[in-house]
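Step one of this worksheet: look at the structure below.
Heads up, one of the protein chains got dropped from this complex, but the rest are sitting where they should.
Chain nomenclature is as follows: A and B, assigned in order of appearance, with residue numbering initiated at 1 for each chain independently.
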Amino acid sequence: MTVYLLKRLAIALITLVLASMVVFAVLEIIPGDPARLMLGLNASADQVELLRNQMGLNAPLAARYLHWAGGLLSLDFGRSYTYSVPVIELVRERVVVSLPLALIALALSTIIAIPVGLFSAGRHGRAGDTIAMGAAQLGVAVPNFWFALMLIYLFAVWLRLVPAGGFPGWSAGVWPALKSLVLPAIALALPQAAILARVTRSALIEVLNEDYIRTARAKGLPYRAVLWRHALRNAMIPVLTILGLQFAFLLAGTIIIENVFYLPGLGRLVFQAITQRDLIVVESVVMLLVAAVIAVNLLVDLSYAVVDPRLRSRQ
Amino acid sequence: MSLLEIEKLSLSIGDTPILRDVELSVAPGEVMGLVGESGSGKSITALTVMQLLPWAARATGRVTFDGIDILAASEDQMCALRGDDIGMVFQEPMTALNPVKTIGEQVAEGIRWHTRASRADAEDRARKMLDRVGLPAAQFPLSRYPHELSGGQRQRVVIAIACALKPKLLIADEPTTALDVVLQAQILDLLRDLVAENRMGLLLISHDLAVVTEMADRITIVRHGEVMETGDTARTLSEQLHPYTRQLAQASMHVPARARTHEVGLDNPLGAKPLLQVDSVTRDYPGRRKSLLKRAAPIRAVDDVSFSIDPGQSVALVGRSGCGKSTLARMVLALDGPTSGTIRFRGQDIVGKSEAELKPARRDMQVVFQDPYGSFDPRQKVEKLVAEPLHVLEKKPTNGERREMVAKALHEVGLSPRDMDKYPHEFSGGQRQRLSIARAIITRPKLVVADEPVSALDVSIRAQVLDLFAELNQKLGIAYLFITHDLTVARAITDAVMVMHDGKIVERGKTSEVLDHPQSEAAKALVAAAPDLHRAIARRLQEQG
Partner (left out) sequence: MTLRFDIPRENFADILVKAFTNRSFLAGFVITVLVAAVAIVSFFWTPFDVTRLIIADKTQAPSPAHWFGTDHFGRDILSMIMVGARNSIAVALVAVGIGMGIGVPLGAFAAARGGIVDEAVMRLNDLVFAFPALLSAIMITAIFGPGALNAIIAIGIFNIPVFARVARAGALAIWPREFILAARAAGKGRTLITLEHVLPNIVTLLLVQGTIQFALGILAEAGLSYVGLGTQPPMPSWGRMLFDAQTRMVAAPWMAIFPGMAIVVTVLGLNLLGDGIADILDPKSRRQR
């Protein structure tokens, strides 16, 4: 068990270090002179030199990387060039929008998908299954940002139930804040739920063909009991894999959806930074999201060990 | 009054008829053997009694269990019967248990379900049942997971699940087919004892006539979904009135005719230069690591093994599963390298050589595998598959030459040269094993290593394939290394035998001598456990006086 955990942890850390090198290489080495890129062609040589000094670009490459990576560890991401504030402050403001959104969407998608998958697998090949899976097939094909537009049109423009966009901030109270996250979360969650429901169903159906299901049936357990007690836990393994992958999609989706609803999250931050060529902000946000993806994958690996005793005793 | 009574049972799946007018009965305390070759419908008959059939199956006729009409019973009624009054044991112990639940949970589950017992009571009964099937608490606590058990141990757990509530009827569908002979004998003993203790009816399904004869009071022989003959086991098999019964019995006892046998012993330096010489070969595998700091002790699969094979000699390597015989075979074939020791083939050292250097050896050394389904690439035609070993020839044959060689090889194994344009799935299991042999002889090798080449085949097909092996040995002078756990196969076509146990060769000698008068414990266990139709019939007749 511990061998497995430590190995997964080590792999996650190595991946994180390599990923930080990739981010650093792409955003600080490939452009040649990041300062020149950030200031544009019209900047004077003095201005560029000033920024170079400010960013520490005159130090050797290895020293620059270590300085940057060391800063990341102490949550010092550097100063935003356009906002002239530490990047961490910007991130802190924005992450309280993006993270709750992603988490609500993930929870929503799971809550919808698993029961639908169970329902469909239990009625494999019958009308209920066909209808549910037809809906899922359609759901998979819907781009979340377009779905978001349609939701706005329906609920905000027509029915006026929820605000069409914007975010009042958590200081305005939890309820108004949550209310403005409802539509974005649904828009994010439903297409993901469709994928997850399909995976849950096919994992269950595959498991239901296993010999041990027949053993359980031969014990006298009715079909329903076999589904819940024997099939579900075995089917969780592929479902967990997809859940982990979905988190990456949800993060990406969050960034896009924020633009539909004018939410002041990390997505808005990064797009503004791109137009203003604020490489330091781009670099920090990308690194943060990459770290989140890696952390979630680690979490998925660890939960495999909880579900599957075979992994616990393997090295 | 019978416990189970099957009358005029016909069944079809979709449009395919599977069973026709099957009649069968089991009385309390009686063992009924249901024998047939693959596709005879014996498993479907069992699943009909359990009502665990595929959805598309349609059954007509009457199945009565303990006064209950099974075909008319509701699903709730069946759930009450299954696991309580009728237990079932399946063929494949490796996959029959849920991998994410402990064995305790799995045995206790049925007890709790049927008796509404408390968790503690159910676990208590599960513990007793596991003790009874030979899994004592000290080594096998309830908290064990299936993957921590061997195949034989898992089959004991499955039996514990099936017998936990002392069912009136136990259905065992090929319960020992996936196990080696020694485990088979143990499991059969256990089943026999459980039947006697609980006056349980047992429906034992098997393709192996000898196993059924040893176990069953009465026997029903089926073929293509129809009952051929049914009756008292001893009488049915000694009289052999029905032609199909006779055919099955003879195939089970078949010994190929071999005019010329090779009398030279295994280590005889006086004979001709040995074809294959294996010297103190050892193979270690990395063991399982227990903690981060300690290096795991390696597992020794093959331990200091030496032997040699002469040209034209047929040698059997027998042993229980996991004894290292397949690892040894792979090293002989240069598919795996030994940790230490040397292997010489026709005088050439084949250890640690590159594929290019191995080419001459590969030309003279071929292989036949166990599984006639898995040993062919399903996406290639027979011509390409059988011609595959021609890859090692110095000079690549032209297309025409290749087709000619394939045609000749197919002819030699009793297939038509026209078969070369077919795909492997168009052949039956026995035919595929012939294809496998054709592939092995196409380069005119001096040695063929055969790993359990007939154990996946039905008895009648098995007899034909054994004949073919014998014939090729006589005609082409090919030496064999036969890997098997089945002593009847060894007896049928080998001159010498080596008995392997825990990675070591513990006994060797002339086949007949070793099998008739085994000296080592391992050989004695193998011989004692091997089912033998002659012996079984004789014993049955003697018991009945």
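Keep in mind that, in the parts below, contacts are C-beta pairs under 8 Å (C-beta built on N, C-alpha and C of every residue); 3 or more make two chains touch, one makes a residue touch a chain.
Since the model is a prediction, treat every value here as computed from it, not as a measurement.
The missing chain, though absent from the display, is touched by one residue of A:V85, A:V157, A:L178 or A:V306; that residue is A:V157. Only one of B:Q51, B:S252, B:S314 or B:Q366 touches the chain withheld from this view, namely B:Q366.
If you put the missing chain back, the residues of chain B touching it would be 38, 43-44, 47, 91, 333, 335, 355, 358-359, 362, 365-367, 369-371, 373-380, 385, 388-389, 391-392, 423-425, 436, 439.
Against the chain not shown here, chain A presents residues 11, 14-15, 18-19, 22-23, 26-27, 30-31, 37, 124, 137-138, 140-146, 149-150, 152-153, 157, 205-206, 209, 248-249, 251-252, 255-256, 259-260, 267, 270-271, 273-274, 277, 279, 282, 286, 289-290, 293-294, 297.
Keep in mind that, in the parts below, only the chains that are shown with their structure count from here on.
The distance from the centre of chain A to the centre of chain B, each centre being the mean of the chain's C-alpha atoms, comes to 50 Å. Chain B contributes residues 50, 52, 75-76, 79-84, 87-88, 90, 92, 95-101, 106, 109-110, 113-114, 145, 147-148, 158, 161-162, 288-289, 291-292 to its touches with chain A in the complex. For chain A in complex with chain B, the residues that touch the partner chain are 2-3, 6, 210-212, 214-223, 225, 229-230, 233-234, 307-310, 313, 315.
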